[in-house]
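A short write-up of the structure that comes next.
As you look at this complex, bear in mind that one protein chain is not there, while each of the others sits in place.
Right after this comes chain A.
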Amino acid sequence: YLSVSEPVAVLKAPEVWGALRGLETFSQLVHEDDYGSFLVNESEINDFPRFAHRGVLLDTSRHYLPLKTILTNLDAMAFNKFNVFHWHIVDDQSFPYQSIYFPELSDKGAYSSNLIYTPADVRLVIEYARLRGIRVIPEFDTPGHTQSWGKGQKDLLTPCYNGQQPTGSFGPVNPVWNTTYDFMTMFFKEISSVFPDEFIHLGGDEVDFSCWKSNPEVKEFMKKQGFGTDYAKLESYYVQNILDIVSSYNKGQMVWQEVFDHKAQLKPDTVVQVWMANNYAHELSSVTGAGLTAILSAPWYLDYISYGQDWKKYYSVEPLKFSGSEKQKKLVIGGEACLWGAFVDATNLTPRLWPRASAVGERLWSSSNVTNLQDAYKRLRHHRCRMLSRGIAAEPVFVGYCAHEA
């Protein structure tokens, strides 16, 4: 609640997180006149977010992102009332997370020895985020997307076979060995204590079954378990074990939609992230229909650049436009704008993310009837200039200029 009048303006909030949002709004109400005086109009505002989970995903595996880039981005997120930083920290290409229990993971898996996040770096990010009311949810994506893990952890990944011979290459995490689960138990013990948020994202997307199918031990295991030739069952078997491990550390879990689609047994408070663009409304119906919470990312893959004002299509998304009951719709707790890193690093991150992500930010905060594109266009232009003057190199919305250029 924000009330601006003479002689004193008042900002009231039940918790400090609300006060942060209110301060951001207040800072946006202040404007400069032609003589350089700062003014604020008499105002009365009662505000609250429509969705509780409003996130931005950054990928620090396809390209390392220096700390400065991450911190600047947290600033920009705060200017746009985002409150979740989904840190997709490791993946196939590199493992920059310096683990305390398993230092070899980054020693052997990072792009190079200086392209890592030390425990101090991680703490810095978490605190910087916290001061802006932003949760940091780390994602350690398994069993797929793990090539870089194999460099520092022998016998973690599945050896692929050609007939009876190992080919020398590796596939997803090996789900049949006990050592896998011993490792994961220790690893997630560390993650659970390093990252204070209640949730950890466990990934589970795009698992390529071909290597599993080639491996004789895995094939043997499939028979023993009675999975037949349904490798989705093996994936679910693995995922369920990881979910149990992580649960035992009192952490909630977020997973990509495949985990749900492949029918793993999920805990009731698991959050499913819907990312596949094809018919995502239908997926939202299914996920919420099964009583699970969902967050939406499918229409907000901001790494998919295209020519022109694409912010409009992000802005026009209505997350609750799917068939379902009121109860189901309540299970959609928000969404995330994703900036995958295949073509992104510190040289182009900020202009690529902003102000396009601002459209997502408003969609997730503002009420469902705030949809007018012409009005949004005017405000977005103004907001972009504001971000520029605050040191965020947000790219232009369209032809024009800002009084204070970059």
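Please note the rule applied: a contact is a pair of C-beta atoms (placed from the backbone, for glycine too) under 8 Å apart; a residue touches a chain by one contact, two chains touch by 3 or more; residues count from 1.
Throughout what follows, contacts and distances are computed from a predicted model.
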Practice task
Would you mind picking the UniProt name of the chain not drawn here, from "Mitochondrial pyruvate carrier", "Phosphatidylinositol glycan anchor biosynthesis, class U", "Beta-hexosaminidase subunit alpha" or "Ras-related GTP-binding protein"?
Solution key: "Beta-hexosaminidase subunit alpha"
Practice task
Tell me which residue among A:211, A:281, A:360 or A:394 touches the hidden chain in the full complex.
Solution key: A:394
Problem - In chain A, positions touching the absent partner - result: 303-309, 343, 347-348, 350-352, 388, 393-396, 398-401, 403, 405-406
